[in-house]
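These notes are about the structure you will find just below.
Only a single protein chain was left out; the remaining protein chains are all shown in position.
Entry: chain A
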Amino acid sequence: MNKWRDNKAWFLVLPVFAIVAFSAIIPLMTVVNYSVQDIFGPGQRYFVGVEWFRDVLLDARLHDALFKQLSFSFLVLVTEIPLGIVIALMMPKKGWTASACLVILALPLLIPWNVIGTIWIIFTRPDIGLFGAIVNNAGIAFDHTASPVDAWITLMLMEIWHWTPLVALLAYAGLRAIPEAYYQAAKIDGASSWAVFRYIQLPKMRGVLTIALLLRFMDSFLIYAEPFVLTGGGPGNTTTFLSIYLVKIAVGQFDLGPAAAFSLIYFLIILLFCWLFYQALQAVGTGDKA
């Protein structure tokens, strides 16, 4: 799509630029500043160069946390994106049923994240929780506080329960933006429902699906409150994801320097993945149009 070339468009971007720069650039500079210093207290700081970066990169527990984090995000994405699309396709197009679906879908998104973790503690307890009781009655011993596998299953279920609606809402909004004429044309051509999905609905949803994919990747990669409340990173270290490990360093041990170096590396990893996703999705899009 060729755009108008006009540098005066910068004036339209300026308010956004100013408001984000105010709260982004100064804190980022502080973090970079911390990451190259050893801090004992106010006024007691020593420049240490890249020492923290070397320490953090060689930390075996970081590698472990990174591997778990990548597996978790991968599993979350391959479940939530297809499921969200299917649900959006199943939803009614108008009327009160459509409104009711939207409201129910939005419910899990509106609960503060720490509360979600807390409610799921009770929800999955075998003695007094609904989910735990159902699983137990089915004859399966289930305890996310003792078994690593159960802890992972619980976290995955909670994450999928919590965030699939976001994908569905975005996909639904994307579907609603397709003009009725496209469907009528497809009907006249005698297109199958798969063909309609593949050649009309999917390409038209590309924009919102890019957003959904990147958002879900970022947020699942930054996940903190829910696993922290539900399992505290345990049992053992089996659900210690990157952010939990980061907070253990920053708050638990109060090592500001290593924590800052850690978070910059963390940030760069997310940046790299998002950039790769973004480029890949853009490439897919131009292929479709050609």
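Keep this in mind: a residue touches a chain if its C-beta (ideal position, glycine included) is under 8 Å from a C-beta of that chain, and two chains touch if they have at least 3 such contacts; residues count from 1.
What we mean here is this: contacts and distances are computed from a predicted model.
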{"item": "Per UniProt record, name of the chain withheld from view [\"Carbohydrate ABC transporter permease\", \"Acetophenone carboxylase gamma subunit\", \"Activator of 2-hydroxyglutaryl-CoA dehydratase\" or \"ArsR family transcriptional regulator\"]", "value": "\"Carbohydrate ABC transporter permease\""}
{"item": "Options A:Val16, A:Ala138 or A:Ile188, residue touching the unrepresented chain", "value": "A:Val16"}
{"item": "Chain not shown, touching residues in chain A", "value": "1, 3-10, 12-13, 15-17, 19-20, 22-24, 26-28, 30-31, 86-87, 90-91, 93-94, 98-99, 101-115, 118-120, 122-123, 127-131, 133, 161, 165, 169-170, 172-173, 176-180, 204, 207-208, 210-211, 214-215, 218, 222, 224-225, 242-243, 246-247, 250-251, 256, 259-260, 262-263, 266-267, 270-271, 274-275, 278"}
